[in-house]
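Heads up, one of the protein chains got dropped from this complex, but the rest are sitting where they should.
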Amino acid sequence: MNKKLLNYSDYLKLEDILNSQKLKSAERGTPAHDEMLFIVIHQVYELWFKQIIHELDSVLVTFNKQSVLEPDVSLAVSRLNRIIEIQKILIDQVRILETMTAMDFLEFRDDLFPSSGFQSTQFRLLENKLGLLRDARINYGGKDYKASILEKEKQDVERSESESSLFQLLENWLERTPFLSFEGFDFWDQYSEAVRSMLRNEENVIRNNPNYSESEVEYHLKEHERAVSSFEAMIDPIEHEKLIDSGKKRLSHKATQAALLIFLYREEPILHSPFNFLSRLMDVDELFTTWRQRHALMVRRMIGGKIGTGGSSGHAYLKSTADRHKVFAELADLSTFFIPRSALPALPDHIKQNLGYHFKS
Amino acid sequence: MNKKLLNYSDYLKLEDILNSQKLKSAERGTPAHDEMLFIVIHQVYELWFKQIIHELDSVLVTFNKQSVLEPDVSLAVSRLNRIIEIQKILIDQVRILETMTAMDFLEFRDDLFPSSGFQSTQFRLLENKLGLLRDARINYGGKDYKASILEKEKQDVERSESESSLFQLLENWLERTPFLSFEGFDFWDQYSEAVRSMLRNEENVIRNNPNYSESEVEYHLKEHERAVSSFEAMIDPIEHEKLIDSGKKRLSHKATQAALLIFLYREEPILHSPFNFLSRLMDVDELFTTWRQRHALMVRRMIGGKIGTGGSSGHAYLKSTADRHKVFAELADLSTFFIPRSALPALPDHIKQNLGYHFKS
Amino acid sequence: MNKKLLNYSDYLKLEDILNSQKLKSAERGTPAHDEMLFIVIHQVYELWFKQIIHELDSVLVTFNKQSVLEPDVSLAVSRLNRIIEIQKILIDQVRILETMTAMDFLEFRDDLFPSSGFQSTQFRLLENKLGLLRDARINYGGKDYKASILEKEKQDVERSESESSLFQLLENWLERTPFLSFEGFDFWDQYSEAVRSMLRNEENVIRNNPNYSESEVEYHLKEHERAVSSFEAMIDPIEHEKLIDSGKKRLSHKATQAALLIFLYREEPILHSPFNFLSRLMDVDELFTTWRQRHALMVRRMIGGKIGTGGSSGHAYLKSTADRHKVFAELADLSTFFIPRSALPALPDHIKQNLGYHFKS
Partner (left out) sequence: MNKKLLNYSDYLKLEDILNSQKLKSAERGTPAHDEMLFIVIHQVYELWFKQIIHELDSVLVTFNKQSVLEPDVSLAVSRLNRIIEIQKILIDQVRILETMTAMDFLEFRDDLFPSSGFQSTQFRLLENKLGLLRDARINYGGKDYKASILEKEKQDVERSESESSLFQLLENWLERTPFLSFEGFDFWDQYSEAVRSMLRNEENVIRNNPNYSESEVEYHLKEHERAVSSFEAMIDPIEHEKLIDSGKKRLSHKATQAALLIFLYREEPILHSPFNFLSRLMDVDELFTTWRQRHALMVRRMIGGKIGTGGSSGHAYLKSTADRHKVFAELADLSTFFIPRSALPALPDHIKQNLGYHFKS
């Protein structure tokens, strides 16, 4: 009877949420109308980062298990789908911030010094949990990226550096997927031959293109050679290892093979969820890239070549991270090695049965 | 020297913001993964509502002044543009919530009882500030809409009922716009005749449509009669007054005329900002309608015909408000009375000059 | 050697595509700038309708087979996913058309008479292929919807009326899904009891809600009774049949059961694709509803209460179809009968095994 009934406002802690917008320009006595938007949109970004981390953590737990079952992969796909829908909003809502013009921003920009988006702990956590390597980070201003994180939050970020990332767990899972053991079927040999034939065909296309001048043929052959050697490196475990040592690749040879198989034979029922999982990872990667690019464009327009509030030239930094901070680019690049279904080695029946549903009736 | 340097986390009060997600299902000992999303998205909605109110308040202050200057109207347009960009996100982010399925929601739905979105104080404020009338509200469950608002917040909502709404301020402003006084030019007479001729033409189109059967002609003529009488009511101040008395119209006759003039002669430089202002108001109205419709669809799929957590059948309520809670529908309906530029009475030169920029050189 | 090399322009037949914009206003000698947009956007809509029909036809062929295998369902999900992405664009691009104002439209509106969007053959095909029944169509102006279709295209539309629609093929497929035969497990009894207990609980919630006045309790109990009788009707094949006879339901009792099972036990691997298929069908339905609603709002603003170019009051028609022309609403409404996983009857092991992947190792 006495129990207080739950209400919307208390449940959502709106008293805290809606009283957390303290304008620095107001402290100076000259409140800038647009500072409210600046605060609110960043709070919204951080709330969504929290949600993305919540989903990501759930995927990490799942893939950290000894054995990952089909429903686990399928659940992970749902989690990633949610992250993807959030990312689309992260990108689209840049348009809201763009209703603030460069001149409006100047009204309160100096009040923010020296705070900066660099200090977002959650975004660093998110990058680390995905698998961004410390050494792959764009080093800006000669300082470790953690230098701008608050002392009390540094520990969290350090832990996220040492824990298994989604990249690592993906690699482990790919390496041990059972459907890789195609006994009695020399998939790798047959596949290699099929690709080599395709590449020879492409070379002919270049050499015999009636539209090309001699210099163009030369030009395109050079491009093609890169494709060939990148393929040979993928086929050959030793070459692949060298590329990993030199930092040009990251995903192990065995995991790369497994990923390729999933892409090539995704029609097999048991490969549906793995295929969806790999596809969603590429989506997440692409959407963060797009977000960084959009963000960089917006910052350029807002402050031009000015020094960012945190002391960096924000726009250049953001732009440089867009491509470099990708984690799963090697999955996207596998399409280089796809071959048409018609050229694909057919799976022997006993393997096909193992990859299908078995329904007793 | 000792002054603590501002950092991102403190500036945005992230400690409060990011620790305000307390899962009710976790209190029971069985945390539901998706309750986090449910909380976060509603907090994001409330943050955006706060921002919309911030912009709306600024427009209200501007239009509450004795004289509204051109830069005021132009600034109001910017504020509305921002609201519009926010509304687009409010609609699009329903897709994020839709990644939660009906079965997932059931995992924690009972924990929310009896709290409900009905209790959003900010949304009520927003509706009142726009100008939604108490009597125009869909009455649900035979209870005043304020009954579900927390006691301490009721005062704010009551005040918003009694203060001048955007609808009222718009009406006042339209009624006193100087460019309505077309001395020496009988605009209203000439315009009336032009419309009547257009309507006669449309009647002919129906009567002589070779595709129509007799019953169709009859059917469409009935439709057309409604247009005619609605036009006559607009022309005639007394008829217009009657419609207002019977609750079928709300905007005064004089304001309606002014709005119509702005639409018809929007090419005149001095009418640019007024035209943009009216257009943006219609956008805001439409986007809230779309938001309610999207919301209703989502709720239907989530709970079907179940009783909402707050005790209402949420989907039906939301759907019924979509059209009924429009505030500026009469602006959109004015297009009924538009006539082609070619048929439009030409403005005499002395008036045209008054409506243009005057640049001394 | 002589073979003409394929080029982009010929491949896409751009000479035809880009010379198909003939402004009627130009024939009169006064080209209206915005008529180009009007033509182009409608051509884009029709191209996308063609693509949707292409995808839909492929799904229809698949489900018309004697036995639908898992990869078939999974492929159908991909096809629907594409339709969904197209639908989102159909909705969003209304914003492009809205850059044309009502006054701009008037410049060429009379030139279009009496052509009208009613005459879109492809949209009728699309509705019929989805499964919209002739009798469920809003009858506008007392005339069959096919009356406005061109003679030479009428045959296609008639055929689409008589061929198996997606609704019918879905129903057939649901009725024969093997995983419905839970031998030795009285699912339906156990499930019924679980729902009844849930509904009793909801009744208590209403009766004992301390916030409710007597009249409110009465009000909500009436709402609840509807839920109870709709549930009883679903449980009881005879009641269900009556609802079908009276036109209140359409999906057969057996198919309804199967759909419900898929929703409730979607975690089982073999039910993934069926669950995704049902979910995407609801998405398609919702998105067409949203499209109709957006369209209606836009038309209202464009022509107000005017008679449409085809002789109908377009806005009212479009609005009325938004909900009525839904085909898969009964799937969305099934959530009324969902119960929490914790309350769900557990599947016996021998059934669970049948629903999983069987991987020989």
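Observations on the structure shown:
Each chain gets a letter, A, B and C, in the order it is written, and its residues are counted from 1.
Here is the rule we use: contacts are C-beta pairs under 8 Å (C-beta built on N, C-alpha and C of every residue); 3 or more make two chains touch, one makes a residue touch a chain.
Here the structure is a predicted model, which is why all the values come from computation and not from measurement.
Considering the full assembly, C:Q119 is the residue among C:Q119, C:N209 or C:S252 that touches the omitted chain. The residue from B:S74, B:Q168, B:S252 or B:S320 that touches the chain not shown here is B:S74. Among A:A136, A:L150, A:I206 or A:I235, only A:I206 touches the chain left out of the display. Within the entire complex, the positions of chain B that touch the omitted partner chain are 5, 70-71, 74, 178, 210-211, 267-270, 272-273, 353-354, 356-361.
Although one chain is not displayed, chain A still touches it through residues 101-103, 106-107, 109-110, 113-114, 141-143, 202, 205-206, 209, 211-213, 215-216, 219-220, 223-224, 226-227, 230, 263-264, 266, 279, 282, 286, 289-290, 293-294, 297, 300-307, 311-313, 332-342. Residue positions on chain C in contact with the hidden chain: 5-14, 16-18, 20-22, 24, 33, 36-37, 39-44, 46-48, 50-51, 54, 58, 78, 81-82, 85-86, 88-89, 92-93, 95-96, 98-99, 112-122, 150, 153, in rising order.
As a convention for this text, only the chains that are shown with their structure count from here on.
The distance from the centre of chain A to the centre of chain B, with each centre set as the mean of the Cα atoms, comes to 39 Å. In whole angstrom, the spacing between the mean C-alpha positions of chain A and chain C is 33. The centroid of the Cα atoms in chain B and the matching centroid in chain C are 28 Å apart.
In chain A, the residues that reach two or more other chains under the touch definition are 5.
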